[in-house]
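Take a look at the following structure, please.
The other protein chains are all here in position, but one chain of the complex has been omitted.
Entry: chain A
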């Protein structure tokens, strides 16, 4: 049995209440904090809705570079290895190609943290 409303729905309605009902009554100095709180709720909501897409994007990146050894169970270990290998110059001959792969992974995280920014940057 699934509890309803879902976490995403609760975050959405809490955010609506914050912005529509509380914000108009807050003194101006407190607006910034309220807007930040609304943003934090929106990010959390999108993260829940995005499900595992951020992790999948990272796993796809690591799989592309390291093959099937980088299974999703070893993601953290391979992220450390990728960071290290990049610094040591092991990907120097294909930096632009690695850049394209990183772009896909960054885009997946940006869809959660700030989708408007993606649009402004000409991506979707």
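Assume contacts are C-beta pairs under 8 Å (C-beta built on N, C-alpha and C of every residue); 3 or more make two chains touch, one makes a residue touch a chain; residues count from 1.
Just so we're on the same page, contacts and distances are computed from a predicted model.
**Q** Name the absent chain as its UniProt record does, using one of the following: "(2Fe-2S)-binding protein", "Putative spermidine/putrescine transport system permease protein", "Proline dehydrogenase" or "Phosphotransferase family protein".
**A** According to UniProt, the chain not displayed is called "Phosphotransferase family protein".
**Q** Go through chain A and note every residue touching the omitted chain.
**A** 33, 36-37, 39-40, 43, 61, 76, 79-80, 82-84, 86-87, 89, 91-92, 95-96, 98-100, 102-103, 105-107, 109-110, 113-114, 117-118, 120-121, 123
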